[in-house]
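The complex appears here without one of its protein chains, the remainder shown in place.
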Amino acid sequence: MAAIDGPAPGVAERARSRGWTETLHDWVATVDHKKLGLLYIGAGIVFFLIGGLEAAAMRWQLAFPDNDALAPDTFNRLFTMHGTTMVFLVGMPIITGFGNYLIPLMIGARDMAFPRLNAWGFWMFAFGGLLLYFSYFGSTGLYGAGSAPDVGWFAYAPLAGKAFSRGNATDYWILGILISGFGSLSGAINMIATAFTMRCKGMTLGRMPLLVWMMVVVSFLILIAMPPLTAAQVMLLFDRFLGARFFDTQAGGDAVLWQHFFWFFGHPEVYILMIPGFAYVSEIIPVFSRKVIFGYAAMVAATVAIGFLSFGVWAHHMFAVGMGKGLNIWFGAITMVVAVPTGIKLFNWIATLYGGKIRFRVPMLFCSAFLMQFLLAGLTGIMLASVPFDWQLSDSYFVVAHFHYVLIGGLLFTIFAAVYYWFPKMTGLMLSETLGRWHFWLFLLGFHLTFTTMHVQGLLGMPRRIYTYPADRGWEIWNLVSSLGVVFQAAGVVCFIAAIALAFRRRVPAGDDPWDAWTLEWSTSSPPPAYNFAERPEVRSRRPLWDQKHPDDPDWKYE
Amino acid sequence: MSQAVVSAQDTAPRDWTRGQVGMLSLILAETSFFGVFLVAYLFYIGRSLNGPYPEDVLELPLLATGCLLASSATIGLAVRELARERVARFAAGLFATVVLGGAFLVLTALEWQRLIVDHGLTLSTNLFGTTYYSLVGFHAAHVCIGLLLMIGVLALAVRGHVHRQHTERVDLLSWYWHFVDVVWLAVLSVVYVVGV
Partner (left out) sequence: MTRLGCALALLLVGIAARAAEPGAVQTPSIFAPVSAPSEAIADYAALVIGICGAIFAVVVALIVVAMVRFRARADDDGREPPQVYASNQIELAWTVLPILIVFVLGLVTARTILALQKDERPEGWLEVTAIGHQWWWEFHYPEYDITTANELHIPLSQAEARRPTFLNLQSQDVIHSFWVPQLSGKTDVVPNRTNHMWMEPTQPGLYVGQCAEYCGTQHANMLLRVVVETRDEFERWVERQQRPAVADASLADERALFERTACINCHQVRGTLADGRFGPDLTHLMSRATLGSGVALNNRANLIDWIAHPDHLKPGARMPAMQLSPAQVERVADYLVSLE
């Protein structure tokens, strides 16, 4: 394209430059769900590296007491950007990306229901993310009180109001998240419409792969939970720019109202992040145990139950704000009830392992670690839900330990599993098993060094979001170990990046179905053609490829 | 599984089309959005530290409500006509909807003018002003979006570009419009009934 107006170049040169610009054009202008999915995942991984470096900087500052490697405001910006990045620019795009990539393939469709909306969503997300990071350069504002936002990832009012947060940093936080939220919303609308209206012949709702089911539930959660965040952010924006009074405590506004709005979004949000992790595990564990998922119907029911419950528990983030006894008891109890459907899932995965022939390839390694880590994370969640205990633990490092266990031990491990599992399908290339194992073990070690210790720091009374701490509190050794762990995590991440880079150099072909799996995406070529399936498939059971491979003993006889 | 080129099959016959599912999803999200503003309004009733207070300045906007409700009916009729390929009647129905929706906006504008000029109530006056203008304003913004879309369809219809096969899309527009209408009923009962 670019070559058209210029002086006529040599033929070879022309082909090369056209190739380059055309590839770029292909990716930028694409409406193909697979390319968009990869864009989402790729952007998510890039932001993960950035967020990880921010975390490493924080751990450097916290490694020693009274350290002054970072100025207080720098540190406060780092945890704000780290948390915001990891939740909104890492978790959200990666789960949207896998959903985009896999749902049409798994239900035998040729694209998402609204391909252009899909592309729009991605670019809104990308723009929002860049806007947030532009704050580092652009938000100095009138008072010179600028740089990145420093109000924490939940930006409690009135700290985030005009009076206490001058300059434009907080506005970048608001607008960046608000805009990138359109990506999640349009993704959710798309996934629901695709799953409900574009399934191939024979694929009843009861035969949809669990991943699709879970992404549908996630999409509903996004539709209901995201807009309240948008609304609350709009209110904050009105407060900051138009002099509205929503969270202005001088004018009778209520500081706790923001918390209710934020956590009405925030709690479902954590399940929005975790359920896709469950979804990958529910596809991967059966394949590597060589067994059908145990209790498909119970899994779907449990997911739906978690979805409903997640809207009734938000105030468990607010046990310390001084709610009445009744509310405290209610929110504590209903939060604990979430353990029941979550337990059902965990037990179903264990039952799937039971009696199988488990092959511990890299994706399965990550899933195995996930099972135990998520168990522990869930149980610390129960401790937090135990209201009086939470009066001690809230806003301490115990909470930081809890949510990194769910977000890393739960979500990130399953994302790694999913990357190792679907990478062959996405690119047609295998990832190195050796590097994968290095990645796994290094990251596992680093993760536990960093975050297991944080439980102790919390119990010893260390609050979160402090840029420094005195040397006499008995927290030193724990923090040092915590920080050391980051070295191993970073080494693990380097192996991960190296494995991906190497795969493109070595180009070991993967074949269509390297894991001997059973869902429809493995029936087409790797990578799948733009139209996905030459012929639209027709299915008779939940595991069409099992039926194909075992005509003597097909699934549909039993379901 | 015998066809090689499948286009009609891409959307296997289902009870719901993807447009319908998409619009319902959008409506769900919007409901949630308005829900938060409604909750904020309810929460702050009676908490303003200074006047003007709603009971002193608000008047039940019956005429505006009537217009909006009527416009829901007219767009419903219009869609029915389009399904029968009676494009002129369709355009007339749509035109009536636009007029009624426009009347609603004008009435809202008049009310705002009265509140701002006569009573000095702005977004920053007190909590009532804050919650009132943001809630009613977001609703009015949705009315504007709906009107713009309908004016677009009307222009196409007048030029003869709208036919029976477009019924589904126009129907989706009418769903959106009904939704805006229902939101108004919620706003009306919260702001003008519960809140005064």
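Just so it is clear, A and B label the chains in written order, and each chain counts residues from 1 on its own.
In this text, a contact is a pair of C-beta atoms (placed from the backbone, for glycine too) under 8 Å apart; a residue touches a chain by one contact, two chains touch by 3 or more.
The shown structure was predicted, so the numbers you read here are calculated from the model rather than taken from an experiment.
Novice: Using the touch definition from the header, name the shown chains in contact with the chain that isn't displayed.
Specialist: A
Novice: Kindly state which of the options A:Val28, A:Ile466, A:Ile497 or A:Ala530 is in contact with the chain not pictured.
Specialist: A:Ile466
Novice: Of A:Val28, A:Leu205, A:Leu242 or A:Val321, which sits in contact with the chain we cannot see?
Specialist: The one listed residue touching the chain not shown is A:Val321.
Novice: Write down which of A:Trp27, A:Phe64 or A:Phe389 is the residue touching the left-out chain.
Specialist: Result: among the candidates, A:Phe389 touches the missing chain.
Novice: Based on the whole complex, identify which of A:Tyr156, A:Phe311 or A:Trp441 touches the chain you can't see.
Specialist: A:Tyr156
Novice: Residue by residue, what part of subunit A touches the chain that was omitted?
Specialist: Contact residues on subunit A toward the absent chain are 71-73, 76, 150, 152, 156, 158-159, 163-164, 249, 252-256, 289-292, 294-298, 320-322, 324-325, 328-329, 332-333, 336-337, 339-340, 343-344, 346-348, 350-351, 353-360, 368, 371-372, 375-376, 379-380, 382-383, 386-396, 456, 459-461, 463-470, 472-475, 477-478, 550, 555, 558-559.
Operating definition for what follows: only the chains that are shown with their structure count from here on.
Novice: Taking the mean of the CA coordinates per chain, how far is subunit A from subunit B in Å?
Specialist: Between these chains, centre-to-centre, one finds 34 Å.
Novice: What residues on subunit A touch subunit B, complex-wise?
Specialist: Of all residues in subunit A, those touching subunit B are 109-110, 113-114, 117, 185, 188-190, 192-194, 196-201, 219-220, 223-228, 230-232, 234-235, 238, 242-246, 251-254, 257, 261, 264, 534-538.
Novice: What residues of subunit B sit close enough to touch subunit A in their complex?
Specialist: Result: residues 1-4, 6, 9-12, 14, 16-18, 21-22, 25-26, 28-30, 32-33, 35-37, 40, 43-44, 47-49, 123-124, 126-127, 129-131, 134 of subunit B touch subunit A.
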